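Note that one protein chain of the assembly has been removed; the remaining protein chains are unaltered in position.
What follows is subunit A.
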Amino acid sequence: MPSSEDLRQAGSTRPARRAATMAALAIRNDAADTTTDDATDTTLKTTRKTKVLDRSEDAFAEIMSNRSKIKITKPQRKPSSTPTTNQPLLDDAIINSDLGGDSIPDMEDLVAEAAKVRISGEHSPDYHRFLTAASCQRIHDGLLAWYDINHRKLPWRRDYHSPVKEEDKVPGQRAYEVWVSEIMCQQTQVGTVIPYFNTWMAKWPTIATLAAADIEEVNKVWTGLGYYSRASRLHTGAQKVLKEFNGVLPSDPVLLEKEVPGVGRYTAGAIVSHAYNVPAELVDGNVIRVLSRLRAIGGDVKSPKVIDLHWRVAKDLLNSDRPGCFNQALMEMGAVVCTPQNPKCGECPVQSSCRAYAEVIDLRRSRKEAIGASKKREFVDDIDQDADEKCELCLPETETEGKEQGLVTQYPRKAIKKAPREEECAVSILERRTTSLETSETKSAFLLVKRPEKGLLAGMWEFPTVEQDQLQASHKISSLSTYKQRSESSCKYLVETLGLDWIKTCTDIQRRDLGSVQHLFSHIRKTYHVEWVLVQGQAADRETKAANSPKSKQGSTVPETEWLSTEKLATAAIPTGINKTFQLLQKFKEANASLTGDKRKGVGAVGTASSDGLGRDRKKVKKEIKKENDGGQATLSLFFTRAK
């Protein structure tokens, strides 16, 4: 009877690999110091060799291997990887063979590092860079080989398939073509640009002809491309280049950016690298996407520091042999393969250098195989001690999308804007009205409370306000409050927190719901429910004295309060939201005033904020309307004031 082990082995499509893995396993288990063991290395090499053979039919791989023969002299393995890295590599090999996985061996370094990052939850800034010549070389070979076969043929390209023409040898001619094409391609799809480019070049074949052209004519040819300032900048740029640079665009990107209108850092890099083969890095939207995925850059792509990092990585990667082709390859790859949605990772020529892809592989494996993950954890614990510098740019995982699903599209990342949260609070505008005996003049004062020194609107003055959390806590509700609940809370707040005990016993007091106003803070949408509390007559007189000497309760801190007159209130520094609540009261008073005036005389009452109508209760008014109009029909003069 064959053992189950034998059966599996027999059924395996790759007996050689299986055997190698088994051997490796055995070695690891037996010897304590397997790390430098020759056997381990042989195992790895065999695995690699089979891989290369598998893909040899591919034309792309052919070019790749040809290139490698000529150029690559350095070992492919990253020198930085310490001997210990061999261990997780082995683990991966085992996991892989068990799952029948088909990952590229070079990738394993990246997967191991991805696992390290996943488990430790942090990484060094170097994680985002290409620090060794070998890692750059791998990208160059992959991308250029891919580009030579797959690039789109565009009229302004002189590449593998579009040999250099005779007229291109005129100095600056290529630069002019690249310049026009780059400006046209801004904010515009390549397919739209092609006919425009051809017309343009037929009309103004050289920079001198363009400089001599009429701006109206230029705009006419541009018609349909939009963003016409681009056309006028090309025109004025051509004139300037003719005058100051003898009609030849400079080959120094810094000079180009500074001197030629409409040429930014990207366009400058594009012109010099495509036309003059000057090694200058460039970063556009496509490049950002490709680089952020290759190096798993998880920072907000809108932030200047992250943009900076992309430029630095682009510089790391620069190819000095064919800078123009390499830059175009990078962009082309971003446009065709490494697309924003549904990237074609299967077709990617630099998949084996892609950290985003490695992270995906790692995440999938960790889910399938808990053992592998735990093994890695041990290894990570040893290694992580010497990593002292940590990357600060990447956004925390909680703020990113796509991480959980394990997709490369989680890069590049944007900071998620949070929607403002909804909050409500109960504001009571406490008005105290006193009548002076000598002049019989009525004076109003309003109670203001100082907000705590910390938090929202710290230290500002406001009307007594019960915040949402207190409101909900005291009524054990989680939803929106009702007027009754708010009223109770406000009353409790005035009496207990502010120490205005007399409110409880006061008889000459009127309370009215004024409705609510909204104010939008940057992170909160706050609804102020406003209640007007009016105290009049003797009660008010008496309480002036009491209120001026607030009893400070032991233990609890009573917020600072102050009574302000209407005039002082108008000039006091009060937050806008609170000001809105006061306007609500003013509006209500105005409406009430014009209403009483109209009712009596029928004409001519202008709704000012006179205090005459204030004492009247709204309910009485309603009854009056009822008497005059059947069915409670109000008239418009209650709401609109006469204009003349």
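Here are a few things to note about the model shown:
Basically, contacts are C-beta pairs under 8 Å (C-beta built on N, C-alpha and C of every residue); 3 or more make two chains touch, one makes a residue touch a chain; residues count from 1.
Basically, contacts and distances are computed from a predicted model.
According to UniProt, the chain absent from the figure is "DNA sliding clamp PCNA", selected among "Ubiquitin-conjugating enzyme E2 G2", "DNA sliding clamp PCNA", "Nucleoporin SEH1" or "GRASP65 homolog protein 1". When the full complex is taken into account, the listed residue touching the unshown chain is A:G632, out of A:G121, A:G191, A:P396 or A:G632. Of the options A:T199, A:T223, A:T482 or A:Q518, the residue whose C-beta touches the omitted chain is A:Q518. Residues touching the missing chain, restricted to subunit A, are 515-516, 518, 622, 625-626, 629, 631-644 (touch as defined at the top).
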